[in-house]
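Reviewing the structure listed below.
Removed: one protein chain of the complex. Kept in place: all other protein chains.
Chains here go by letter, A and B, matching the order in which they are written, and residues are numbered from 1 within each.
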Amino acid sequence: MDSQYIDHAMVLAGILFCLGLVGVMVRRNLLFMMISIEVMLNAAGLAFIAAGSAWGQPEGQIMFLAVITLGAAEVAVGLGLTLLLFRHHNSVNVDQLNQLRG
Amino acid sequence: MQQLWLIPCLPLVGFLLLVLGHGRCSRSVARLVGVGSVAMAGLVTLWVALDFYSAGAAQSYQVQLWPWFNAGTLEVSFGLYLDGLSLSMLFVITGVGSLIHWYASGYMWQDPDYQRFFAYMNLFVAAMLTLVLADNLVLLFLGWEGVGLCSFLLIGFWHQDPANGYAARKAFVVTRVGDTAFAIGLFLLFRELGTLDLPTIMALAPEQFVMGANRPTLIAALLLAGAVGKSAQLPLHTWLPDAMAGPTPVSALIHAATMVTAGVYLIARTHEVFLQAPDVLLVVAFIGLFTLLISGFTALNQTDIKRVLAYSTMSQIGYMFFALGVGAWNESVFHLMTHALFKALLFMTAGSIILAMHHEQDIRSMGGLRRQLPVPFWCFVIGSACLVALPPTSGFFSKEAILIASWQLPGYGPWLWLGGVLGAFITAMYSFRLLFMVFFGPQKAHPHEPKGWQFHPPLMILGALSLVAGWFVLPTATVLPASPAGHPPTWTIVVAIAMPLLGIGIAYKVYVRHQWQGLRFVQWQKLRQFLFQGWGFDGMYKRLLLTPFTTLAQVNRNDMIDGLPKLLIQLSRFLHGLFSQLQNGQLRFYIATLASAAIIVLALALKVL
Partner (left out) sequence: MIWAYLYNIVFYASCGVTVLATILMISRHNAVHALLYLIISSLSLAIIFYLLGAAFAAALEVIVYAGAVMILFVFVVMMLNQGQRSVVHEAAWLPASGWILPSVLAAILLSLLLIGMYSDQPLPPYGVHGVAVKEVGIALFGPYVLVVELASFLLLSGLIGAFHIARKMPSHMSSNTLEEVDHG
């Protein structure tokens, strides 16, 4: 069988997720953080697809649908917030947004 | 007797009017309400008394006004009970009370809190009347606490001075000790007899209790503790001298004539219980004896005119307890009545003197006042004569009867009699010392006698009553058991009459002629100091109770028990500080933390760690 494709797709999902995580942790620009989050969501979607494909069932794609819906909504709201913050602070550096510190 | 309920209600209405109309009506209106309500109560008492006598002597009258509360088998109602004993008390309270109110309306005229004063006084009278008219012990306890409250309020009436507030608190707390015992006694009584209704208790006590058994003894002892606290007897007497911080009419009404005799009334009222506990009765007699002797000696060395009278009051109430203890129930109540008259007279006269001396109370700065203050002088003479039981004043009749009864008591009788006679001697000494120091000798001040219809008439009426009250017959014989029959030897009576005269003679020698100064203990400063401070009871209580308590409080000022919760507080503060550091507002730091947590969880799940 060609189960190695599924396995490798899963590995790819893990690699993409970790790369996205590195991006989120490294970047200070809110815009880049959101792009990295998109990568992480993509990775999760890939995992769902691979699993769905492994069992030949549609649930994987349905969950992928849910993931991209979530991603789209998140991007819409998150970018709105980015714009708002940029308007108020004239910056998209999240390190400056630390007014909630304890 | 349908009007009985009016008697406690009238002063209560007066109190309500005065309180609700506070600051809204003039002094004259306040005076009218304050004095009028008590005087009206007095008139209603007369009316009720007429009914009572016309219906025949050997009777009682009980009326249930409305139920108060029910709890299990305990049913307590607002009920009034009238018999010879309570009628006698009614006369004392409303009669003497009206005269004192009348006098107070002049005495307190300059006071800015005139209305508040009369509100408290009326509330006091209402509570006292509730106390004596109650048909059950719970209602009696309500009145008991009510008079305690009013006593507290009135001792601290001039609350601007912290010392007065201290005296008020002291009176309240010390009497509370007795009241607690009283309440426990009530609980026990209810457990034993299943009722707190007074007539029922009186009927059940002889049947249910075995004479001298533990239970009636315990109950009687607890009731006695309550009576001792309220009546300022040993060992709970320390509050009364300090209670003189209140206005003088208050001292006359509450701390001489009525409230402090409530203990006597309580014992007389529950005499059936006490009769089942002969040991406690003996204790009553000895408490009375020691109180009358100790406070007599103390009075001999006081310099404040009101404190002399306060110790004298304790001493005379000691006589009442003494009489109760030896079984002279009627004589005790009779002495209560005569004492109320002449002690109120003495206090009000003292009030006039204090006003005349511009609120000077030290008798050493008085002297030779008899010419400037003739009316107070003669009233004081009458009061003192009654106090030392000179024949034929009222005090003679009551005290003589008590001494005769004490002689009759089998066993300790003669010893008690001896103590009582010694007390009579001391009484003569201190009261005529007071009289001589205030009214005789060189004149040291320039008094301005208060005159007017509020000052002299009440004094004169009380003086006349004090003189003739010896011939009154109180209707208590149908309620209380008779004193032991028999006649003591004639010499005892002669001695009892002679002792006061001897005391007066010695007082004359010492305080007018200034001879025999050794009797003033001039050489023994420590003894004088000891007597002056009332035999060191305050110091003893301070050392026995207050100092250990405050020491413990000092030791525990940081509240050891609270240590554990405080440790928790410290811990949570520390953790708060720690976690606040984590809450640094750095989004990327949060994400890194999240990733680390994910790693740890994943590692744990995969059993890598």
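Convention: a contact is a pair of C-beta atoms (placed from the backbone, for glycine too) under 8 Å apart; a residue touches a chain by one contact, two chains touch by 3 or more.
This one's a predicted model, so the numbers in the text were calculated from it and none came from an experiment.
K.L.:
In the full complex, which residues of subunit B touch the absent chain?
P.N.:
Spelled out for subunit B, the touching residues are 592, 595-596, 598-599, 602-603, 605-606, 608.
K.L.:
So which bits of subunit A touch the chain we can't see?
P.N.:
Touching the chain left out of view, subunit A contributes residues 1-3, 5-12, 14-23, 25-29, 31-32, 34-36, 38-39, 42, 45-46, 49-50, 52-62, 64-66, 68-77, 79-84, 86-89, 92-93, 99.
Keep this in mind: only the chains that are shown with their structure count from here on.
K.L.:
Going by the contact rule set out above, which residues of subunit B touch subunit A in the complex?
P.N.:
579-588, 591-592, 595
K.L.:
Flag every residue of subunit A that touches subunit B in the complex, lowest number first.
P.N.:
Subunit A residues touching subunit B: 21, 24-25, 28, 33, 94-95, 97-102.
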